[in-house]
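Note that one protein chain is taken out, while the other chains of the complex remain in position.
Moving on, here comes chain A:
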Amino acid sequence: MIGHTSVAVGGLYGEKASGPTVDFSYVGIDAILEQMRRKAMKQGFELNIMVVGQSGLGKSTLMNTLFKSKVSRKSVLATSQEKIPKTIEIKSISHDIEEKGVRMKLTVIDTPGFGDQINNENCWQPIMKFINDQYEAYLQEEININRKKRIPDSRVHCCIYFIPPTGHCLRPLDVEFMRRLSKVVNIVPVIAKADTLTLEERDFFKKKIREELRANGIDVYPQKEFDEDAEDRMINEKIREMIPFAVVGSDQEYQVNGRRLLGRKTKWGTIEVENIAHCEFAYLRDLLIRTHMQNIKDITSSIHYEMYRVRRLNENNTVVAHANGIPEHHLAAHEM
């Protein structure tokens, strides 16, 4: 009546039960890790990255390089709209990508027009509004009586800010933007097109930038105050010493020493994008994707989103204008 299923089950996990007899002291609690992994693979993951910077800094190329695919807006939309828009637009494009059975819904949010006008005052406002709108949408779903099994997450997990490689210091626009946005979203500043800087210039520039960030009280990712334990702190301190990463992007492959590598070919040599002696792209990729992706999402949901929620629920205004409404006042209340 009772079938011999223990052998088959042993094969499922492979490690402990390797036959009809079962190890006595083994309960099997650690099998929950495998169960969790299975469920996660089945559900897939979501990641929303925003790129901010003046046009021409290589934002689209960097995105394509990071995800080794044509995910940027430029690759998707027709290139007839090469002209710089008159106001900042927020353009969000989603793709389904898959690697070794892991499915991810990647959304790249582009901000063409940022910093391109003559008068750039308040150019962070549409961006802040967009970020807050995503928090708002999530909150609305969360407080519904009948809610979805899985609330779709469109919250911006990470905002990559492109600093032009001037080599001197941060511009007022950079400081203003990062100061305001570091309070609502994880900011990862990068030095764009870093192949125009020599190593010494690069180090000097980075040091200047770090000083300026510190002087202005700007907390970029990974934020010191969210380090969970000593181990975390150690890992994150190393990262904090390298910020901002000096990156070079490319989606072209070249032959270097018999291997095909992503790079930029110039008359004086080929810059290998993934070579850490040439640029820090690999560090950025590792941070964003291979090691800290979950952490970035966690900080967004348990800290930035919760802060938004607290502010929102403490407000006594009952009318929330969805369309035009009161963007200035709304944002002013959220700007700190």
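Simple rule for what comes next: a contact is a pair of C-beta atoms (placed from the backbone, for glycine too) under 8 Å apart; a residue touches a chain by one contact, two chains touch by 3 or more; residues count from 1.
What we mean here is this: contacts and distances are computed from a predicted model.
The complex appears with one chain absent; UniProt names that chain "Septin" among the candidates "Septin", "COMM domain containing 4", "Exosome complex component RRP43" or "2-methoxy-6-polyprenyl-1,4-benzoquinol methylase, mitochondrial". Annotation: of A:37, A:168 or A:265, A:37 touches the absent chain (contact as defined above).
Note on the undisplayed chain: of the listed residues A:90, A:104, A:173 or A:256, the one touching it is A:104.
Only one of the listed residues, A:87, A:144, A:198 or A:255, touches the absent chain: A:144. Although one chain is not shown, part of chain A still touches it, namely residues 1-6, 8-9, 12-13, 22, 24-33, 35-42, 45, 47, 66-71, 76, 94-102, 104-105, 140, 143-147, 149, 228, 262, 285-286, 289-295, 298, 302, 306, 309-310, 313-314, 318-320, 322.
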